[in-house]
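Please read the structure below before turning to the comments.
The complex is shown incomplete by one protein chain, all other protein chains being positioned as in the whole.
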Amino acid sequence: MILLTRKAEFSASHYYWNDAWSEEENRRAFGKCANRNGHGHNYTLEVTVAGEIDPVSGFVVDLKDLKTVLEREVVSVYDHRHLNLEVPEFKSANPTTENIAIAIWKRLDGKIPGAKLHRVRLYELPDLFADYYGEA
Amino acid sequence: MILLTRKAEFSASHYYWNDAWSEEENRRAFGKCANRNGHGHNYTLEVTVAGEIDPVSGFVVDLKDLKTVLEREVVSVYDHRHLNLEVPEFKSANPTTENIAIAIWKRLDGKIPGAKLHRVRLYELPDLFADYYGEA
Amino acid sequence: MILLTRKAEFSASHYYWNDAWSEEENRRAFGKCANRNGHGHNYTLEVTVAGEIDPVSGFVVDLKDLKTVLEREVVSVYDHRHLNLEVPEFKSANPTTENIAIAIWKRLDGKIPGAKLHRVRLYELPDLFADYYGEA
Amino acid sequence: MILLTRKAEFSASHYYWNDAWSEEENRRAFGKCANRNGHGHNYTLEVTVAGEIDPVSGFVVDLKDLKTVLEREVVSVYDHRHLNLEVPEFKSANPTTENIAIAIWKRLDGKIPGAKLHRVRLYELPDLFADYYGEA
Amino acid sequence: MILLTRKAEFSASHYYWNDAWSEEENRRAFGKCANRNGHGHNYTLEVTVAGEIDPVSGFVVDLKDLKTVLEREVVSVYDHRHLNLEVPEFKSANPTTENIAIAIWKRLDGKIPGAKLHRVRLYELPDLFADYYGEA
Partner (left out) sequence: MILLTRKAEFSASHYYWNDAWSEEENRRAFGKCANRNGHGHNYTLEVTVAGEIDPVSGFVVDLKDLKTVLEREVVSVYDHRHLNLEVPEFKSANPTTENIAIAIWKRLDGKIPGAKLHRVRLYELPDLFADYYGEA
């Protein structure tokens, strides 16, 4: 078994907010991220798949197929979007680095032809990232 | 004379839009950037100052002072903001990489203690940046 | 369970030396690193914590709290210091990449509010780093 | 136990081809990579070793020894070479990122003095890499 | 006037050779680069254009147009190619970093709609690059 990782990027807006809290409580918990006009990031996504190498091609996964899946399932839905306002999974959950990583896992799991999703890593900033390996 | 460059970062939302155009014309000109919910970036700013080295300290500019100016004049105004909605200079001009670089020049010019502003470089993405050297 | 990683940086001096050896033996074992005037590095630290996501905030760990712990336990002790001369754990052990990673683990373990320390990665150079996961 | 990772780099040419297929079938499967004049990459290799720290030196592995092994077993064989034409293991298998990672594992396994090979990571591009941990 | 820079990437093979010299003279002058099987690199290209900002769009140059020109004039010709064997300008001149930068200038000069080509920077490796500003 071997692992193959492909990066992709998307730029999106988000904010953090809890409707059950007052403006002041939101500010205390989320600081500048509670600004409801939103702010944004260049997100970098690393998708790792696991599988056996096809002896003819030498590939674990066809890179064109992998790119097509990432584009269709994630990039076309998240890129140049306001995550809170336009992406269904963040209507009720804050689009934190952690929650976005899990949401991407759910979007990709079972959709990689011939390989198994192993890890989703999402960078919100060059010095902050989340890793999700699915349910144990 | 020597040049010294300091980087800073801010995360912000923006969109591109021309009120004189229809939705369709805006889409044609600005593509995904015309989404008025906004999207965002991690902007990286490089500010270059020029000056003579103080023979006692060995500095062109006191780095604490430079950091204070960058924080006060730029980062505190742009970071975690929606540039179109919250920053005055982008009420009437699109916050493109080029226009943000010029706006940062105007905010910083003449405010660096003991040195001259030489260049503002602004990265919107790792592979897209603008350089502004002021009026010739 | 999900993993969250935060980077931090510190700049420090060090050298490698074994008191039981002659100058020549130290030179042979440690090369240029045996220079007792010291030399230095920009160290990059990646701290990974593991935990469950708080359903209200969407966070594994409050990033302000994590930053406070890293600053108090590691950065304030190591940054702009000579590791051999000023940091107790390196009075008797060489401050190699490996030993510093373990020392940082010991400083952080049990101190992250609401999450478990999972991994300490320490870069001494962009092309040399150590990973420590604690005692098995 | 602790892990230590060292990076190395080599520049090489390659192409993807299956002799049992027609030119057209190769083009369909491998796209631009089927150009038999070859194209090339700056490959970045990360070799991770696992072991116990020597209490005297503070090292898992002597970095000079590790560098010597990487140079002799991998870099001197792959660097500035055409992988299909000049490296035996790619006479019959495509030099994909996955296959090169496994070939490097086989070249290094059992040759690191005093430590165990833990992982080979190979970047073909900054946004594409393979990880191999050996046979389970 | 303001400068805007866009990066692009291509992967290609090359070698260095002078037909007027013996094998041994070529080896002495070009070292490992004289291997006529070729070796390769991930080249990173930075194209800088200069111009006035369009007050309506806020752009110096339409980024879609710029991308189209870079793709048509450079990337489609160089990417996944053997530069010596497949690109006309390197039939008689070595594809060194310097010569490739000048060749890219000649391919792009006068073709950027509404802006002036200012600089071509070409990285052959992360630590080696050439800059060309055209004829004085």
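A, B, C, D and E label the chains in the order they appear, each numbered from 1.
Quick note on the criterion: a residue touches a chain if its C-beta (ideal position, glycine included) is under 8 Å from a C-beta of that chain, and two chains touch if they have at least 3 such contacts.
Since the structure is predicted, the reported quantities are computational estimates derived from the model, not experimental observations.
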Displayed chains contacting the withheld chain: B, C, E
Chain not shown: contacting residue from C:33, C:50 or C:63: C:33
Touching residues on chain B - with respect to the absent chain: 1-8, 48, 53, 55-60, 63-64
Footprint left on chain C by the chain that the document does not show: 9, 11-14, 32-33, 35, 37-42, 79-82, 85-86, 125-126
Absent chain, residues of chain E that touch it: 16, 18, 20, 29-31, 93-99, 101-102, 126-132, 136
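Rule of thumb we're sticking to: only the chains that are shown with their structure count from here on.
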Intersection of contact partners for chain A and chain C: D
Rounded Å distance, chain A centre to chain B centre (Cα mean): 28
Residues of chain B touching at least two other chains: 126
